[in-house]
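The other protein chains are all here in position, but one chain of the complex has been omitted.
Labels A and B are assigned to the chains in the order they are written; within every chain, residues are numbered from 1.
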Amino acid sequence: MTQQTAPAVVEMTGISVEFPPVKALDGVDFRLRPGEIHALMGENGAGKSTLIKALTGIHSPTAGTIVVDGVERRFTGPADARAHGVSTVYQEVNLCENLTVAENIMLGAEPRLLGGLHWSAMRRQAASHLERMGLNIDPASSLGSHSLAVQQLVAICRATVGDCKVLILDEPTSSLDTDEVAHLFTVMRTLRDEGVAILFVSHFLDQIYEVSDRMTVLRNGGLVGEYVTADLPPAELVQHMIGRSMEVLEAAEEVLEHTERPADATPLLQVVGLGRKGSVQPFDLELYEGEVVGLAGLLGSGRTELARLLTGADRADVGETRVAGAPARLRTPRAAMSHGIAYTSEDRKGEGVVDGLTVRENIVLALQARRGWIRPLPRKQVDDLVASYIKQLGIRPANPEALLRNLSGGNQQKVLLARWLATAPQLLVLDEPTRGIDVGAKAEIQKLVADLAAEGMSVVFISAELEEVLRISHRIAVMRDRRKVAEIDGGGATMDQVVDLIAGGGTK
Amino acid sequence: MATSAPVRASRSLKIPTRLDRRYLPVVGTFVVLALMLIVGGTRYENFLTPAVVSNLFINNAHLIVLAVGMTFVILTGGIDLSVGSVLALSTVVTAALLQAGLPPAVVIPLAVGAGTVIGLAHGVMVQYFQVQPFVATLAGMFLARGLCFLIAPESIAINDASFGELASWVQIFGGWRMSSGVLIALVVVGLGFLVLHFTRFGRTVYAIGGGEQSALLMGLPVARTKVLAYVVSGTCAGLGGLLFAMYSRSGYSLTGVAMELDAIAAVVIGGTLLTGGTGFVLGSVLGVLVLGLIQTIITFEGTLSSWWTKIVIGVLLLVFVALQRILTLRRT
Partner (left out) sequence: MTKILRHYLFWPVAALVALLVANTIARPSFLAISIRDGHLFGAPIDILRTTAPLLLVALGMTLVIATRGIDLSVGAVVAVSGAVALSHIASSPNPESPVTVLTAIGLALALCLVLGVWNGFLVSVLGIQPIIATLILMTAGRGVAMLITGGMITTINSAPFKVLGSGFWLGLPVAAVIAFGVFAVVALVVRRTALGMLLEATGINPAASRLSGVRSKTLTWTVYTASGLFAGLAGLLISADTMAADANNAGVFIELDAILAVVIGGTALSGGKFNLSGTLVGALVIATLERTVTVLGISPLVTPLFMALVVIAVTLLQSPRMRERLTAATRRPVATTPPEPQPAARPDPTEVKA
C-alpha cells in the first residue's frame, strides 16, 4: 500500500520542457514513493511521455529539479538512469529477438569469467530472475521464439535486475490479453511489495483502477493534480483528463439508432464458411447496410484475422464470399476495395501511416491507388477533398502539407479514417481504431462511426475495450480460440453476457 | 475465467536432438562444402589430397581475414564496401615502406594501422554523421584506391629479407602445409569467434543487428560498438593486405578490385543475414572455402573457362539466399 510517510524516491519539481515554440511541460511537479504503483494519466499530448523522458534523461528540462533518492540528478540517458536505479519498459518490447532470453535479461550486468561472459552463470541467474516473475522458460532459448506477452515480462525482468528502485511501465498492457494482463499485475504487485516504486501508464481506465494506488493527472503539459485512486471516481478522472464533461461520450450513445431492417434485405457482404488454416476457423457472417457489427474477443481470439479475411488483407483458403448477393473473390486488399470494402489495420504504425508523406498524400493514397497511377486526381479536387476531411474530422495541425510523422497518434488515426472515407466505401472494417489514442479523440471516432452507420455505411468495429464494442454495435460477433462462437444483438447485450461468451460459457 | 498458468511457457524444454534453427544455414554451407569435396574427389585424381586442401587455405588466407571483419559489420546490419581497396592500400603501404628501407617491425603496424584508421573514419561517419554504411564505405573505397595510386601507380616488388623470411615461413605436417599467412588467418578467426561470443562487445554487435533502437534502450554501448565494428573490419582489411603482400611478395594498387564482393559473398554463403543479427564467423570461413573450392574445381576441370567461376558463385548465392528466405519465412 501507499506509504504516505515514506520519503519520495523521485521528486520532480517545476519541470518544464520546451520544443520551441511549443512548451511540452510547464512547471510540473511529480512525486513517486517507494512501494506504490503510481498511474500517470492524461490524453495524448498531455505530456506523459515527455515527463517520463525528462526523468530518464532523453529530454533535458529547461527548468525544474529532479531528485532521485535524495540526490539531485540530470540523467544523460536511459542507461545512466538505469545505473541509478530508474528502469523503463516501453510499449513495444525493446529487446533483441535474435539474442537468448538470458542475454536479454543479463546483458549489461552479466557475470564474467576471465574477462569474458560467463554463460552458465548468466543462464542460472537469468533463470532465478525469471522464476521471480513466475515465468518458466528456458533462458537459453531465443527471445523471438516466445509470445509478445512473455517478451514483455522478460523486458520487466531485465528492468528489475540489479538495484531497481523505480520501474517505469509505459503502456505495457496495450498488446496483452486479459490473462496476460492479470499475470503482469501480479508481478507488479510483487515488486511493489518489495519496495519498488512503479510508474504505470495505460489508456485502460479499468486497469488503472485495478492496480494503481495513486495517480497524477496531466493536461496540456500542465499538472492537474495528484490523487489517491480509491478516492477519485472514474467520471471525475475523465473530466480531469479531458477538461470537459462527458457530453461527447454520451452523444455517441444517443446517435446510435436501432432501425429495423427489412426481413428480405440482401446483405451487403455475406461470407459462408470463410476460413484460413492456422489463422481462423471457417465462419459465417452477414453484414447489412447501416449496421455496426462489433467483434468481441481476446487478443489472439481471431478477431483481427477474421477482419483480414473479410478485407482481402489475408487470403482465405476456404469459403465463399458474396457482395450484394453476387459471388466475389476478395483475394487482395485491392480486390476488396473494388467492392467498396475498406480496412484499417490494428497496426497503425506498421500497416497504416506512411509517415514520410504529407497529410494530403496520406489521405488520397487509397483513392489514387484505386484509380491507378496513370490517372492522377486533379490537384484542385485533391485540395478540396483534403480540406474537407481535415475540417470534418478535426485533424490537427490543420496543415495538408505536414508530414504525418509529426502528428499525434489520434490525429494519425483520423488521417487513416479520412483515407478510407475518401474512397466512399460501403463497408468499413476498423481494427482497433481507438487504441492508444486519447479519450477525446476516442469519443470523436466513436461518434463518427455511429454517424457513418446512420448514413447507411456498414461498419465492422473491433476493439479490445468491451465497453466500447457494446456501446456502438448493433450486433456483436464473439470470438474465442480462433473461432466465431456466437452472434448476439448489441442492443440488449450486457457486459456480463459477452464476457461469459468470451470466457467459454460456464464462468465461475 | 481461468487464472492458473496465465502465460504459456513456450518451449520450456530444450530438445537436444533437434538442431537450433540458428545453426541451419551454417550446416547447409558445411554440407555444400562436403558435397563439393566428395564430387571433386570422385571426379578428379589428386583432388582430395593434403596439398590441395592446404593450398585452399594458403590461397585464401587474406580473404578469410576480410570475411571475419566483414562478418562483424554485417552482423550490426551494416556493410563495408571498402575492404578490397583497403587491402590494396595495405599492400602498397607495406611494399613502399619496405622499399624505403624501414624494418618490417615498423612497416607491419603501419600497414595494418592504415586499415584501422580508415575503419575508424567509416565508423565515425556512420555513427556520428548518420551517413548510410553503404555510402560511407563507398567513399572509403574510393579514398583508399585513390591513395594507392598516389603512393604507387606501379607495382612494387618486396625484396626485404626479413619480410621474405616471415612470408615464406611454412610448417609441414606430412603432406599438410601451413604458411604464416594461414596461421595468422586462423588466429584471427579464433579471436573473432571469442570476441563475438564471449565479450559484451560481441553480444552488443548481435544486439545492434537484432534492433539498434532496442539495444540503445537496453543501455548497451551502441555508438561505441558500431564504430568498433567498422574499426575491426578496417583492421582486418589492413591485415588482409599484409597477408596478401606476404603471399604475392608485392604491393600493387590494382589488387583486390571487387574483392569486397567476394568477402560479402563468402559471408552470405556462410549463413549470415545481410539484415544483421544472425550469423557466425565460422560460417564465413566455410563461405570462403566454398568460393575457393569453386576456383579449384574449375581449375581441375581444365576445359571450363574462368568466367564460369562468376556464374557458379552467382548461382550459389541465389541458392543460399533462396534457402535463407525459406527458413526465415517458416520462422514467422
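Observations
Criterion: a contact is a pair of C-beta atoms (placed from the backbone, for glycine too) under 8 Å apart; a residue touches a chain by one contact, two chains touch by 3 or more.
As the structure is a prediction and not an experimental result, all values here were calculated from the model.
From the options A:29, A:355, A:384 or A:467, the residue with contact to the chain not on display is A:355. In the complete complex, the hidden chain is touched by one of A:16, A:399, A:426 or A:497, namely A:399.
Interface note: of A:109, A:377 or A:499, the residue touching the hidden chain in the full complex is A:377.
Touching the chain that is not shown, out of B:99, B:199 or B:309: B:309 (per the contact rule at the top). Hidden from this view is one chain, which touches chain B at 77-79, 81, 125, 128-136, 138-143, 145-147, 149-150, 153, 212-213, 253, 261, 264-265, 268, 274-276, 305-311, 313-315, 317-318, 321-322, 325, 329. Listed by residue number, the positions of chain A touching the unshown chain are 19-22, 24, 44-45, 47, 49-50, 90-92, 94, 170, 313, 332-334, 337, 343, 345, 347, 349-357, 361, 365-366, 368-377, 397, 399, 402-403, 405-409, 412, 419, 436.
Just so it is clear, only the chains that are shown with their structure count from here on.
Work out the mean CA point of chain A and of chain B, and you get 44 Å between them. On chain A, the positions that touch chain B within their shared complex are 78-79, 82-83, 88, 90, 93-99, 103-104, 107-108, 110, 115-117, 119, 134-138, 140-142, 144-147, 149-150, 153, 158, 178-180, 182-183, 503, 507-508. Per the touch definition, chain B reaches chain A in the complex via residues 1-3, 6-14, 22, 194, 197-200, 203-204, 206-207, 209-211, 213-220, 277-278, 331.
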